[in-house]
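This report refers to the structure that appears directly beneath it.
With one protein chain withheld, the remaining protein chains of the complex are depicted in position.
Entry: subunit A
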Amino acid sequence: MSLQAPESRPPPDTTTAVHPVVHPVVHPAVHPETIPLTPELLISQLLRGGVLLSMSLVTCGMVMTFFRHPDYFSSPDALQRLTSPDSAPHRLPDVFEGVMAVRGQSFVMAGLLVMITVPVLRVALSLGIFRAQRDRTFAAITTGVLALLLLAFLLGGVE
C-alpha cells in the first residue's frame, strides 16, 4: 500500500502519515505543525487498508470452508443447511473461538466484522483530523456521530 501523496497535494507530514491505519488519531498537542494535514489521503488509506484486510480474511475463510468440505462442490443438501437459521456464529466470543479453531466460517465472520468496523474507525479518524485542524464545530459534530455509532453497537450487544 503506497502512502505517497499525489503531486498536486502538499506532502503529508511523515510522523503522522506513516501508519494512518494503526494510529488514526493525531493529537494536536503532539504535532502542532502538521496542519495542513491531508485528511483526504489519510481517510482514503484507512478505508482501503480496512477493506483489503476484510477481503483477505473473508477470502481465506471461504477457501478454508470449501477445502474442509469437498462435498460443498456437489451436494445441494448442504446449501440448505448453510443458509438455514442459526447456522452461524453471531456472538463475539463464538467468532473468536471459531477463528482459534481455524474454522472457515468464523474467519469469514471475522472479516465481516472488520468491514463493519471500518466506517466507525473512519469517523474516529475524522475526529482526530478536525481536532488537529482546531475546527471546534466539526469536532463536536463528529463526536456526536461517534457517540451515536457507539450507542448503536451497545444496543446491538444488549439485544
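Simple rule for what comes next: a residue touches a chain if its C-beta (ideal position, glycine included) is under 8 Å from a C-beta of that chain, and two chains touch if they have at least 3 such contacts; residues count from 1.
Here is the rule we use: contacts and distances are computed from a predicted model.
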UniProt name of the unshown chain, from "Probable membrane transporter protein", "histidine kinase", "Methionine import system permease MetP" or "NAD(P)/FAD-dependent oxidoreductase"?
"Probable membrane transporter protein"
If you put the missing chain back, which residues of subunit A would it touch?
6, 39-41, 43-45, 47-48, 50-51, 54-55, 58-59, 61-62, 65-66, 69, 72-76, 78-80, 82-91, 105-106, 108-109, 111-113, 115-120, 122-123, 126, 137-138, 141-142, 144-145, 148-149, 151-153, 155-157, 159
